[in-house]
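This is the structure, below, for whatever I ask next.
With one protein chain removed, the remaining protein chains of the complex are shown where they sit.
Let's turn to chain A:
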């Protein structure tokens, strides 16, 4: 176990401790993870309100009433966005357990499962059509272009934090922003969950997560 001779001998570090002591200034404590998550969700909610004002809630509700699995998928995306953002903020605090990274899993399973189920349906959701490849590309652009500012906001909110696992945190940032973008897409989405659409959604989420993992990890690792 501990060697008593080497256990508490701070003398070799006296100079360093002294220097850090002279540099000490009062600091503003980091807000708790859930509060910072709420701040980010507020920005997402603001975008949602703008989209709802433009498109109205009717098309979305009609689609959900006709095909409950699309509603469940949307719900899953919202839950994934909330939990992934929360997990990212929690991992930005040293000493929090890495198992926080599993928090978005149930939401993600609901999201993926319900969307996959939509593909197996034989009827088409009311007021929608099956998207062509070209229209699916619009979904790709929508998810990716909304994910960029949402990821950037998360990274800014996390820069004062200290993510000891920068890549894992960046993956969660990507997941949170992609899920939030997919949730926002639900408001103005006029397509059913056909295989082409599902593939583009999955591709968009993968792109956003991968780009975050590659770049976000570097941006965050300074902490």
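One rule holds in what follows: contacts are C-beta pairs under 8 Å (C-beta built on N, C-alpha and C of every residue); 3 or more make two chains touch, one makes a residue touch a chain; residues count from 1.
Definition applied: contacts and distances are computed from a predicted model.
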Inset, instruction - Determine which name in "Spermidine/putrescine import ATP-binding protein PotA", "Molybdopterin-dependent oxidoreductase", "Fumarate reductase flavoprotein subunit" or "RNA polymerase sigma factor" the UniProt entry assigns to the undisplayed chain of the complex. - result: "RNA polymerase sigma factor"
Legend entry - Per the touch definition above, residue among A:117, A:164 or A:202 touching the missing chain: A:164
Inset, instruction - Determine and list the chain A residues touching the chain excluded from the picture. - result: 1-2, 6-10, 12-13, 16-18, 20-30, 32-34, 38, 90, 92-97, 100, 160-162, 164, 223
